[in-house]
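What follows is one structure encoded as structure tokens, with my remarks underneath.
Yeah, one chain of the complex is gone here, protein chain that is, but the others are all in their spots.
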Amino acid sequence: MSTSNADSLVLSENANHPVNLICSLCRNFYNLGWVTGTGGGISIRERTPDHDHIFIAPSGVQKERLEPANMFVMDFPTQTYLRKPLDLKPSACTPLFMAAFSKRGAGACIHTHSQAAVLCTLLTRGKTWSIANIEQIKAIPRPSAGGYMGFFDTLVIPIIENTAHEEDLKDSLEKAIEEYPDTCAVLVRRHGVYVWGDTVWKAKTQAESLDYLFELGVKMVQLGLDPAGPITPVEE
Amino acid sequence: MSTSNADSLVLSENANHPVNLICSLCRNFYNLGWVTGTGGGISIRERTPDHDHIFIAPSGVQKERLEPANMFVMDFPTQTYLRKPLDLKPSACTPLFMAAFSKRGAGACIHTHSQAAVLCTLLTRGKTWSIANIEQIKAIPRPSAGGYMGFFDTLVIPIIENTAHEEDLKDSLEKAIEEYPDTCAVLVRRHGVYVWGDTVWKAKTQAESLDYLFELGVKMVQLGLDPAGPITPVEE
Amino acid sequence: MSTSNADSLVLSENANHPVNLICSLCRNFYNLGWVTGTGGGISIRERTPDHDHIFIAPSGVQKERLEPANMFVMDFPTQTYLRKPLDLKPSACTPLFMAAFSKRGAGACIHTHSQAAVLCTLLTRGKTWSIANIEQIKAIPRPSAGGYMGFFDTLVIPIIENTAHEEDLKDSLEKAIEEYPDTCAVLVRRHGVYVWGDTVWKAKTQAESLDYLFELGVKMVQLGLDPAGPITPVEE
Partner (left out) sequence: MSTSNADSLVLSENANHPVNLICSLCRNFYNLGWVTGTGGGISIRERTPDHDHIFIAPSGVQKERLEPANMFVMDFPTQTYLRKPLDLKPSACTPLFMAAFSKRGAGACIHTHSQAAVLCTLLTRGKTWSIANIEQIKAIPRPSAGGYMGFFDTLVIPIIENTAHEEDLKDSLEKAIEEYPDTCAVLVRRHGVYVWGDTVWKAKTQAESLDYLFELGVKMVQLGLDPAGPITPVEE
């Protein structure tokens, strides 16, 4: 596989360098079933006093076998590529990842095709998916109130309709981000979910916690329980 | 990541040192879906002729990526920290872990957000969850009778109600520990489970066996079977 | 384990050599539940200016423990074995793999016993299985139109009936390949699926994407949803 230029941007022995994290996290996400068949991915933003870079995995590559040489690097202020592997195409998710960086100042954005996320969008005809009174909700931030959701809160995630081309999701994703100023995620009906966070670790924690809640919500429906229903009183 | 002091407490080449076990067991628990999104964890107590120490993973760190430098160490008799990583917060589970150490003399305590545990608490409105006549029950101790549960016994695990803040569970957890002197675990409704054991390996065996029983119990309900029902006579 | 001849055909330090890929992909497929109990497998075709070789894993060997020495190598133009491990039998899938190579010019063919694939064939009495309006469909090629399926398309996979002996599937597999010129896969009722692609990576992406769709389709049926049904209008 030939690469173009600026290889120093993607070569580091530091396991926490964005490029190395993208590789190790994508292996992790593959095992979670989030990036099956090259779907889904992650983009990380690195802001230092000297630069503001976006690292993105390419389109169509086996996510569990990514290598640093596969990465695209973009200069965020000018939105120009600093590094483009000659034999690869940039991810179709790029404009969506950019929405999270621009509109929310995110440090990382994760996109999954998780089946639990898709099923949650199929189990409602509404424009949001909700779950309430589950401990894991406390891992989801609520910036308007400062801090995180509480156990007794109802988590509401907006759902946008899927489009023929992934890049055409950009407008409705941005609209959902504006309409739901507290949300750290947008579900895409029959497609998956975008989740972001202030740092790569917050994005991962939030993506895992939401996926846990999506999966739990589907199981609750299978068992005849309402994920967003009230707490049933304990029988004495 | 900077660490504070007392690094010698957490640095060992022995794979069975509590700190190294916490790291390897949390990777294990992550793969079991017990500590998704930084939830859950494990605390190990090390009693030697010279000391009585509690090792605890910090709050909010990716559990499958823990490193020895992340660990908190507490002196059990004085309940003071011997080592506090400066950039991390102690786990909100700490008072709950301490309840198992103080009230039961446990050698380790495991907390999971296992979806099977949460579903078991959602499938009953009562104050306990039960299952009967399954071989795996025999891995659960019954200290009052000396030894372990039998195949023909009914396992009863108390359920306490969740609270807004994890540390507020302490009183009800301690109450359940007192009311159910044989139990090695307490379920927390809509939250997860605390499981302890005399040693780290007993705690792990008991946590795995209970999770197996929770999962089996949920599947039985899905198939129209009663986990705590009597053994149906064999058809001749 | 003794091997016969032509060992140089299967010995390479290049991780992307077909033989090494078969070994690493079969470990991957084992973890996905595709090759349980030595079922299923993969065959890769290597065309260079100098040769046109087919690499095939043997019958009855633990797929997650394959070693290069286990591989059969066939010369495609003459359909003669260049390498036959003396202590092993060629895979019963060989004629089926050959159909994909001959009829479609495939670069690799994957056979799985995936339970999701089997269940999809059990949930219909018809000669095809369908799913519509799911993002992952876009990973499936549609050569007649050039390129890939669209989100709003309905994916149709032919199902052939299983036979007593695997090699007897050849005629009906070839017939399905001819009747469905756009398909990259054929389901075998109560058995599994054959999936091929122009390259090994395309075959893998297509096999993973189809398996994702099979699994999602089964879950939809369990939840009372129709995988091939129309998109329900959003409730305002």
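First chain written, first letter: the chains are A, B and C, and each begins at residue 1.
Here is the rule we use: a residue touches a chain if its C-beta (ideal position, glycine included) is under 8 Å from a C-beta of that chain, and two chains touch if they have at least 3 such contacts.
Keep in mind that this is a model prediction, so the values were computed, not measured.
Taking the complete complex into account, the chain left out of view touches B, C.
In the complete complex, the hidden chain is touched by one of B:Leu82, B:Ile134 or B:Ala228, namely B:Ile134.
Across the entire complex, the residue among C:Lys89, C:Lys175 or C:Arg190 in touch with the chain not shown is C:Arg190. Hidden from this view is one chain, which touches chain B at 28, 133-136, 139, 150-152, 201, 204-206, 208-209, 211-212, 215-216, 219-220, 222-223, 225, 231-235. Against the chain not shown here, chain C presents residues 33, 36-39, 60, 62, 64, 113, 115, 118-119, 122-123, 125-127, 161-164, 188, 190-192, 218, 221-222.
Keep in mind that, in the parts below, only the chains that are shown with their structure count from here on.
In terms of inter-chain touching, the protein chains here are arranged end to end in an open line.
Overlaying chain A on chain B by C-alpha atoms takes a rotation of 90 degrees, rounded in steps of 5. For the pair chain A and chain B, the distance between mean C-alpha positions equals 30 Å. Between the Cα centres of chain B and chain C there is a gap of 43 Å.
Within chain B, not a single residue touches two or more of the remaining chains.
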